[in-house]
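With one protein chain withheld, the remaining protein chains of the complex are depicted in position.
Moving on, here comes chain A:
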Amino acid sequence: MFEAQEIKAEHKDLIHDVSFDFYGDRMATCSSDQFVKVWDKNGDGNWTLTSSFKAHSASVWKVTWANPEFGQVLATCSFDRTAAVWEEIVGDTPGPGQRGTRHWVRRTNLVDSRTSVTDVKFGPKAQGLLLATCSAEGIIRIYEAPDVMNLSQWTLQHEIHCKLPLSCLSWNPSLSRLHPPMIAVGSDDTNVNNGGKVFVYEYSENSRRWVKLDTISSITDAVHDLEFSPNLGRSFHILAVATNRDLRILNLTPLDDEQASQNGVTKLDIQTAAQFNDHGGTVWRVCWNVTGTIVTSAGDDGFVRMFKMHSINLWKSITSIKGDGTQIPTATEATRSTSTAIPQASSVSTLAGQTARYIKLGSISQPSREQWY
């Protein structure tokens, strides 16, 4: 058993994203209350609020940190159709050992989108200072700061049209020189007839543009979140996708193909490594640990669940934690609690002295799908 630690975030509305800097020492949260809050870990390992600022004029969907090499830099995106880049300014040091005052300054406002900007992510640092956004109108935009010292100048390098409304975006974090920059995006379009909802793009050095490598046709349900795992030198990439129905873990293996290496476009072999419907419905978010061996998901059942990699194609659930962190039943406890619950509807008899009324609950075929509270 383990105990959850509570952090009072005190946002005035729903929290939409939490993000950590490279070292996990700083945390940023954003909310529908249009504010972004920045937290620092103190010596005891507790989070203290260091900044809170109004970032947009509507719900802030996502917040993300740039590599510390570029300074203390955040990017946010919002329903107000913009994305913004923020830099922390540290004032003059009042004396030795003391910290100067800090505040966040908006360095740029990216206003190209005509609809809500649903996700924003900085690219791998080897590519320089790149920023990708995706929007509800179905366009991925790649921005670059040509001068990393000047964060107020961003040029729109590429626009990729995806046709479906986009909800989430992830850069492939691979450090290898053999892997060109890669982006996966997901669409929350609910119409299954519109085909695959996850698209994988790669930057082709030859043609100097982004090329679509694949549409993952096995995922036709709406996608709410996706994330590449840290590559860690593996020969393949792992992509976790949160859909309306389940959590998917996909292995994307770049193939050594003669033809592919000639035209400079990678060929991918995409396999579904695991599929979990433990949440019994929509999965909202996914998140990887530092080695890409544990994926954490959050879903409609209000649970946070963790899955661990045992081998390339073998993933197992290791824990599920109730959203409020109070109860942490393991999988075995969960089945026990449902089996000891009051008798099933079939044994419900007439209420004495009153008109009979039989109420039958839907029979639940899959215990894991059951909500049990």
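Definition applied: contacts are C-beta pairs under 8 Å (C-beta built on N, C-alpha and C of every residue); 3 or more make two chains touch, one makes a residue touch a chain; residues count from 1.
Quick note on the criterion: contacts and distances are computed from a predicted model.
Novice: Quick one: the chain not pictured, UniProt calls it what, "WD repeat protein mio zinc-ribbon like domain-containing protein", "Probable electron transfer flavoprotein subunit beta", "ER membrane protein complex subunit 4" or "RNA polymerase II transcription factor B subunit 2"?
Specialist: "WD repeat protein mio zinc-ribbon like domain-containing protein"
Novice: Of A:220, A:244 or A:266, which sits in contact with the chain we cannot see?
Specialist: A:244
Novice: Which of these, A:57, A:150, A:194 or A:217, touches the one chain of the complex that we don't see?
Specialist: Result: among the candidates, A:57 touches the missing chain.
Novice: Just the residue numbers, please: which parts of chain A touch the chain that's not shown?
Specialist: 1-20, 22-24, 27, 29, 31-34, 47, 57-59, 79-81, 96, 116, 175-178, 190, 231-236, 244, 280-282, 284-294, 296-304, 306, 308-309, 311-312, 318-319, 321, 323-325, 330, 337-338, 341-345, 348-352, 354-355, 357-364, 369-373
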